[in-house]
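Apart from one protein chain that is not included, each protein chain of the complex appears where it belongs.
We just call them A and B in the order they show up, numbering each chain from 1.
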Amino acid sequence: MRKEIICTVCPIGCHILAEGTKEEITSIEGYTCNRGKEYGTREFLHPVRILTSTVKVDGEDRLVPVRSDRPIPKELLMDCMAVIRRTVVKAPVSTYDIIIPDVCGCGANIVATGCA
Amino acid sequence: MYEMKCDVAIIGGGPAGLSAAVAARKEGAGNVLIIERDESIGGILQQCIHPGFGLSYFNQELTGPEYAGRFAKEALDLGVEVLFKSMVLEVSAQTGEIICINTECGMTRVTAKSIILAMGCRERTRANIQIPGTRPAGIYTAGSAQRLVNRQNTMVGRNVVILGSGDIGMIMARRMSLEGAKVLAVVEIMDYLAGLTRNKVQCLDDFNIPLKLSHTITRIVGDQRVEGVYVARVDETRKPVKETEEYIACDTLLLSVGLIPENELTRKADITISDITSGPEVNQYMQTSVPSVFACGNVVHVNDLVDNVTVESMLAGQYAALYAAGKLEQKQEVRTRTGTNVRYICPQRIMPCDDGQARLFFRVLAPDMDVRIEARCNGKVVASKKERRVNPGEMCSIKIPLSEVDSDIVVDVIKEA
Partner (left out) sequence: MIINGIYKTDVVIIGAGAVGCAIARELSKYQIQVMVVDKNEDVGGDASKSNSAIIHTGYDASPGTLESQLVVAANPMYPELVKELDVPFKQTGAILPAITQEQFEQLPAIKAKAFLNRVYDIEYLTKEQIIAMEPNINPEVKGGLHIPRESIIDPFILVQALAENANENGVDFLLNTKVTGIQTEDGKIKAVETTAGIIETGYVINAAALYCDEIAAMVGKADYKVVARRGQFYILDKNTSCKVEHIVLPIPTKITKGKLMCPTIHGNMLVGPTAEDLDNKTDKSVTTDGLESIVKDVQRLIPNVNIRDTITQYSGLRPNRNPEGLHVDVYDDLEGYVNLSGVRSTGLTLSVSMGVYVAQLLKEHGCDLVYKEDFKKTRKGIRIFHEMTAREQEEIIKENPRYGNIVCRCETITEGEILDAIHRPLGARSMDAVKRRVRAGMGRCQGGFCGPKVLEILSKELNIPVEEVNKNVAGSYMVSGKMR
């Protein structure tokens, strides 16, 4: 398969063209630095994203903002959102408290980014 | 009237106000007070739950609340005081008096030796850009919708069209999609993306949301609630081409069509405001036309990166503290002037100094590549640098040595041969 990837590492935004299969890259071009090459490779084989959202505080009409503490595989985003939607946290919450450990078994924790 | 006194009073507890407060305390200001209208600190960052903040200042990718949290903690540790749920009604620049109001103290007068304006900005509305059509429920500016979704746990609609490809529009496209809404299109009148490319990738492409460049909304349909919008391609003069009109059924329209620095208080205080930025004119210390009043953040000019806001705001805080201590000498100032392809420069004035540097922030009029940025004083180049890419959506800057400044500075952005 072939993918055109716009690198987001720096403002230049190189257009990287990568070819390969699900398991390996057979060719990659268009990058102008090593960070770009790494980004393109990762984005082709295992695209990941930081997930941010909000979690309801129990008993109050309040939310606490949360994030994944490391990037999550892109294909798991909606499943993780479903877990986040179901989750209710009890106050008090401090920044970086773990709200959902190992969400969807991908190794990332959902942690608070604010207090409640 | 409840009376309060302080050395430095800061209007607004967002990233600008917080950074300024921290710097003011570090510079030795005894009593630093932030007047904040919300019930919690952090300003707009509280609703910016997405990452992208602090890449240059902290060398980390933080979410809005985390970025604000760092400064809030530091401010707290440094003994900065905050008046919450307090709306400022009036600033009397000459007397250093701020009139504000809250439910506990009622009408309150804060008398300060120096004041820092950090009120941020508001959003351009549907009416400002005169979108034709009806006026149903379901039309929101992107920031208002973001407040509802992220702070008030309220979903604005289910089938969304977004006008404007600025970062806030794209961020909301992702946010709404993650919460189960269908974002049908992001419509952008220019032929280039207004915001960062990374946001196009992570907010639009990831969710298969079509981006319609060189398009605009020609009509809103729906009597009680939005039922749809007509979208058309625009020509080179950015006028809609009627034959290309197509209908997109939707129940929500989000507008990300520009930010306007919120200077109602500044205007009423007779502080000089720039026509181009719509913010107060400042010198390199972020000092306005009234020596005891400083300003920083989006209220001065709309920024793209909060990291730059922090840099400017720390200057404002530092020098406001120096002013409050009577240690800031006033000298005859020179002006910065826009040259080739420069839309505006901030600061607009420079106070000459024997040493040190001043960082001039500016925006270009049109995108360009492989350019040389030059700052000249009396025709002589005092600073110059190369830039691979410049565009109006990304703030540029150049540092100038203050010892070389004895008259107006001109900044040009010229294409390299």
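Brief remarks on what is shown
One rule holds in what follows: contacts are C-beta pairs under 8 Å (C-beta built on N, C-alpha and C of every residue); 3 or more make two chains touch, one makes a residue touch a chain.
No experiment lies behind these values; they were computed from the predicted model shown.
When the whole complex is considered, the residue among B:Leu55, B:Ile101, B:Val334 or B:Met395 that touches the unshown chain is B:Ile101.
For the chain left out of this panel, the touching residue among B:Gln60, B:Thr134, B:Ser384 or B:Ser407 is B:Thr134. Residue B:Thr125 is the one among B:Ser92, B:Thr125 or B:Thr244 that touches the chain not shown. Within the full complex, the residue among B:Asn208, B:Gln224 or B:Thr237 touching the omitted chain is B:Gln224. Remark: the residues of chain A touching the chain excluded from display are 54-56, 61, 63, 85, 88. Although one chain is not drawn, its touching partners on chain B can still be listed: residues 1, 37, 85, 87, 89, 101-107, 122-123, 125-128, 130, 132-138, 140-141, 143-144, 147-149, 152-158, 179, 219, 223-225, 251, 264, 267.
Note that only the chains that are shown with their structure count from here on.
Work out the mean CA point of chain A and of chain B, and you get 27 Å between them.
Those residues of chain A that touch chain B in the shared complex are 6, 8, 11-13, 49-54, 56, 61-63, 65-67, 74, 77-78, 81, 95, 113-115.
Taken in their complex, chain B has these residues touching chain A: 42, 46, 49-51, 61, 63-66, 69, 149-153, 178-179, 196-198, 200-202, 206, 388-389, 394.
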